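Sharing a structure here in structure tokens format.
All protein chains of the complex are present and in place, except for one that has been dropped.
Here the chain labels run A, B and C in written order, and each chain numbers its own residues starting at 1.
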Amino acid sequence: MADVLTVLALLLVAVAATAAVAVRDPARQALVLAVLGLALAVLFTVLQAPDVALSQLAVGSALTPLLILLSVRKVRRRGQREDGGR
Amino acid sequence: MSVLPYLVAGWIFLAGCYGIATSRHLVHAVGCLAVCQSSTYVLLLAVGYRDGGTAPVHSDLAPGSRPVVDPVVQALALTDVVVGATVTALLLALVMQVAKRHGTVDPDELSELRG
Amino acid sequence: MSRRLRMWVLAVGGLGVAALLAAAALRLPGFGGDDHPYGERAVEASLARRTSNTIASVNFDQRAFDTLGEETILFAAVLGTVVLLRQTRDERQVRPAPERVAAPVRRYALVMLPVALLTGLYVIAHGQLSPGGGFQGGVVVATALHLLYIGADYRALERIRPVGLYEVGDAAGEAAYLILGVAGLVGGSAFLANTLLPYGTFNTLASGGTVPLLNAAVGMEVACAVVVLLARFLDQAVEIERSTGSGNDRGE
Partner (left out) sequence: MNGWLWTATVLLAVGFGPVVWAVATGPVGRRVVAQNFGTSAVCLVMLLLAQGYQRPSYTDLALVLAVLGPVGTLVYARLLADDLSPHPPHTNLLTAAAALATTAVVVAVCAATGPGRAMVKLLVTGALLVAGNVIASRAVSGGYRNAEATSHG
């Protein structure tokens, strides 16, 4: 029955990854990517890889979203000046 | 059950590829590439897993007292998570340059510009 | 290529890859199987060298050369980003207006800054014992410094963060890794071989020979690299060319 946890974590990762692709607005996608990172961290812990889970948490919780949001901010500002929208 | 993790890894990879190919915004495409990257971690760790095993980290575990999972694949995935993030940053920097030079981040409009 | 044709190519390619992946998955050793020849040997080698975290032993001892490659990719990625995001001639730097931050958030950030720094250093220092190491801890340390951006504003962060120093630190981390590798060569064995230092007592901070040193070098490089990366991104998003864009950049 130890499989229930593994299967649940796998399904959550699959759903979160699909959602991360389906959400088209990059700022909102950053939020889904953060949640995908959390789901991956749980999966890695369940697969007994705490080192990898720690890596994923460190990168996914604050660093990647910050990079994406800053890029979006820069790109949007420029896009608005050029043609008034993205 | 014995192939489900591999199939999930394949699904994540294909979903990410679909996102990249149909993306209308380069930052979104970079995000989809990050999704593709994560599929490799799932595959690697699934290959290294052993039923009833635990992590080969012996700070709180007497060596040999419990079966352990494969550490080699974990070492591969662990470095790539961090290095992958910096590569994502490089790609985002490229996107900013594209936005500066061409004033758009829609891949379709960019290909029209070129030819 | 038209959009419709592209979708067809994507569908054909995707289905082909899906079929190949499914066929490969069926032939892979089953999930949770008992046969891990490399893993067992890695654990044995790690215990023989008294490194308690086998993953750290694989990264910084058994496959240290591979980690040098990873580190070089990281270094090159940061270098590329720095070159791409430098301030060009047609851009100008504008001092951002000071942000208004609510007092509780500021207090939280100022209290958490040392806590997060300490957590990061703990994760780096215990890399060869418990889960953690230079890669993870470096990111935590770098993120911790950016609590100042959240708690105050960009100017406060700039005051405590001389980017040039962190660029030097990045290169020094990479160089330290190489020098430790060459030291192994000079010491009479191979490049990056873990034969230089005594292996120490199992499960203590100084165990594992050169593993803690390589770990610290990587931690320094990763922390400095992430600080430099975020500095370039923040420069672009907050400082450079702020006045020419419209002030209110609200999304759809």
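Keep this in mind: a contact is a pair of C-beta atoms (placed from the backbone, for glycine too) under 8 Å apart; a residue touches a chain by one contact, two chains touch by 3 or more.
Everything numeric here is computed off the predicted structure, so don't read it as measured data.
Considering the complete assembly, subunit A touches the hidden chain via residues 1-2, 4-5, 8-9, 12, 15-16, 19, 22-23, 27-28, 31-32, 34-35, 38-39, 41-42, 45-46, 48, 50, 53-54, 57-58, 61-62, 65-66, 69-70, 73.
Although one chain is not displayed, its contacts with subunit B can still be listed: residues 54-55, 57, 59-61.
Taking the complete complex into account, residues 99-105, 108-109, 112, 115-116, 119, 123, 126, 130-132, 136, 140, 143-144, 146-147, 150, 248-251 of subunit C touch the chain not shown.
The working rule: only the chains that are shown with their structure count from here on.
Rounded to a whole number, the gap between the C-alpha centres of subunit B and subunit C is 15 angstrom.
Averaged C-alpha coordinates put the centre of subunit A at 10 Å from the centre of subunit B. For subunit B, the set of residues that touch two or more other chains comprises 1, 4-5, 18, 46, 48-49, 51, 55, 57, 68-69, 74-75, 78, 81-82, 85, 89, 92, 96, 100.
Within subunit C, the positions touching two or more other chains are listed as 53, 55, 131, 133, 135-136, 139, 226, 229, 233, 236.
On the subunit C side of its complex with subunit B, the touching residues are 3, 6-7, 10, 14, 17-18, 21-22, 24-26, 28-34, 36, 38-39, 42-43, 46-47, 52-55, 57-59, 63, 67, 70, 73-74, 77-78, 80-81, 84-85, 88, 126, 129-131, 133, 135-136, 138-139, 202-203, 222, 225-226, 229, 232-233, 236. On the subunit B side of its complex with subunit A, the touching residues are 1, 4-5, 8, 11-12, 15-16, 18-19, 23-25, 27-28, 30-32, 34-35, 38-39, 41-42, 45-46, 48-49, 51-55, 57, 68-69, 74-75, 77-78, 81-82, 84-85, 88-89, 92, 95-96, 99-100, 103-105. Those residues of subunit C whose C-beta lies close enough to touch subunit A in the complex are 53, 55-56, 123, 131-133, 135-137, 139-140, 142-143, 146, 226, 229-230, 233-234, 236-237, 241, 244-246, 249, 251-252.
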